[in-house]
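With one protein chain withheld, the remaining protein chains of the complex are depicted in position.
Chain IDs A and B follow the sequence of writing; residue 1 opens each chain.
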Amino acid sequence: MEALEQVKSRIEAAVPGVKIDIVQNPGPANQPSLLIDNEHAPAIAQFLRDDPALRFDFCSNVTGVDWLDRTVKKTVKVKKSIDGEEKEVTETTEEHFPGYLEAVYHLYSMTQKHGPVVIRMRTPNRADGARLPSLTPIWRSAELQEREIFDLYGIRFEGHPDLRRILMWDEFVDHPMRKDYREPDDYEYEPTPHDDVLERTKQHYPARPQLDGAEEITATDLH
Amino acid sequence: MSDIDEGLRKELQRQGVWVTSMQELYNWGRKNSIWPLQFGLACCAIEMIATAASRYDIARFGGEVFRPSPRQADLMIVAGTVTKKMAPQIVRLYNQMPDPKYVISMGACAISGGPFKQGYNVLKGIDRYIPVDVYIPGCPPRPEALLHAFMELQRKIDSQRLTGANKAEHLDPAEPSEFPVPSFGEHDLEPPANREVFQPPKIERS
Partner (left out) sequence: MNVALEGEIVRRLKPVFGYLHRNHEKIGENATYLSSMPYTDRLDYFCSMTNNWAYALSVEKLAGIEVPERAEYLRVILAELTRLQNHASLLGFLLNDMGAWGTPLMYAFREREKILDLFESLSGSRMMCDYMRFGGCRCDTPPGWMEYARKLVDAFPRFIEELEKLVVGNEVVIARTQNVGKLSAELAINAGITGPMLRACGVNYDLRKVDGYGFYPRFKFRIPLGEHGDTYDRLMMRVLEMRESVVILKQAFEQIQDGPIMNPKVKIRAFRPPVGEAYGRIEAPKGELGFYLISDGGTNPYRYRVRPPSFINLTVLEDLNLNPHPY
C-alpha cells in the first residue's frame, strides 16, 4: 500500500478544497491517521472506496472517542528585568484545549488486501447533538456502529437512514460512554473488589471503626 | 417431610403395604417433573444448555422439559446478566407463569450484577424485582452447580406443606403471585427496585 502521505496527496488532488491533517500516533503501533474535514467527508470516503488503486471497500470498525476539555499548565523560566536588575522568574501559562467528540473509521481493502487507513472526524464541541456527516451511504457496515455512537456519545450523523438509539432504550436521555457520565447510584453495601463501587456504597453506610480488610482497598490516583 | 410415624410406616412396609400422605405424593410428583422456562440471557445459558445436553443430562432429575411458553413452566432459571433493558421482560415472563413457580438465580450476574455490576445498563440482581428461591454463585456456575441448585429446589418443594398455618406461599391467596413490571425511565429503571421484594440485609458496620 502507498504511504499515508501519498494517500493524502491523492485525496487532495481528487477532491478540491479538501482539508486533511495527519494525526501522528507516537506509540509502537505507528499507525497514523487522517483527520478529514467534515464538509468533504462523504466525497473523501467515496474516493477512498472507489479509487482503483486504493479500493477501501471494507469499513471494519467505526467508533467514537470522547476527548474532554484539557488545560495544560506550562512552567517556563523567563529572564526579566525588574527595576533594572536581571532576574529569573518562573511564569506559568495555562493553555486551554476545548474538548470534542471524534468518530474513527478503520478502512481495509478486501480486493487489494491492504489496510488499514484510519480516518477521523471531529465535532467542533462536546455539545449534545453535535453533528457529523454519516458515512453509511458509502459503507453500510457503519450503519449499526454509527447508531451505537449516536446512542453512547450523542453525535448526530447527518444522512444516516435510521438514526435511533440502539443499545439503550428510547426513553433514555444520557450518553453513557461520555467521560463525564455518572450512572445512577443504585448500589447496596457489599464487599467488592471494584474500588469505585465500594466508594459509593460507603456513602450509604456509616463508617465502621474496625475495618475488615475489604474496605482498605482504595482507589488510586489514575494518572 | 413426612407426618406419618416412621416406625409405623416401616412396619407396614414389611407387611407389603406402602403408606404415604397426600402431601408427600403431591410433592413427590411436583419435584420430579419441574419444567423450566426455556430462555437464556448470557454466558450462563450456555452452561444451562450443557447441563441439559449429553454429559450432564438434567433429565436424570426430571427437569429436561424446557418449555418455550411461560404458561407451561414451573421454574425460571435466570441464566446470565440481566440488563436493565431486559429486566421488564423477565418480570413480565415471571408474572405470566402459573403458580406454584420457582426461580433459580444462576450465576454472579443474576445474583448481584457480578463482574458487570459497575455497568450502567446492568441490573444489580434479579431479586430486586422478583423473589428468588435458589442462588448459585459462579461465573458461570458449572453444570454440577446447576444440578445442585436443582436438587436444593427439589428439597424445598419436598418440604412445602399443603395445609396448616405454615403452608406453602403459593397456596396462600394473600401472597402476591405477580409483581409490578418496571418501566424505562430517563436515567434508570423506575422504580430501581421493588422494595416489597428486595430487602437487602442491613449490614451493621459496627
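Here is the rule we use: contacts are C-beta pairs under 8 Å (C-beta built on N, C-alpha and C of every residue); 3 or more make two chains touch, one makes a residue touch a chain.
Remember, predicted model here, so these are calculated numbers, not experimental data.
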**Request:** Looking beyond the chains shown, say which of A:26, A:84 or A:129 touches the absent one.
**Result:** A:26
**Prompt:** Of the listed residues B:37, B:77, B:106 or B:122, which contacts the missing chain in the full complex?
**Reply:** B:122
**Fill in**
Out of B:4, B:25 or B:53, the sole contact with the unshown chain comes from B:53
**Sites on subunit B contacted by the missing partner chain, in the whole complex** = 41-43, 46-47, 49-50, 53-55, 80-81, 83, 85-86, 89, 115-116, 118-122, 139-140, 142
**Complete:** Touch rule applied to subunit A and the missing chain gives residues 25-29, 31, 57-61, 63, 65, 104, 106, 110, 113, 116, 118, 139-145, 152, 162, 166-169, 176-177, 196, 222-223
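Here, only the chains that are shown with their structure count from here on.
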**Item:** Sites on subunit A touched by subunit B in the complex
**Value:** 167-174, 176, 181, 183-184, 186-190, 192, 194, 196-197, 205-208, 210
**Fill in**
Seen from subunit B, its contact residues with subunit A in the complex are 84-85, 112, 117-121, 124, 184-188, 192-193, 200, 203, 205-206
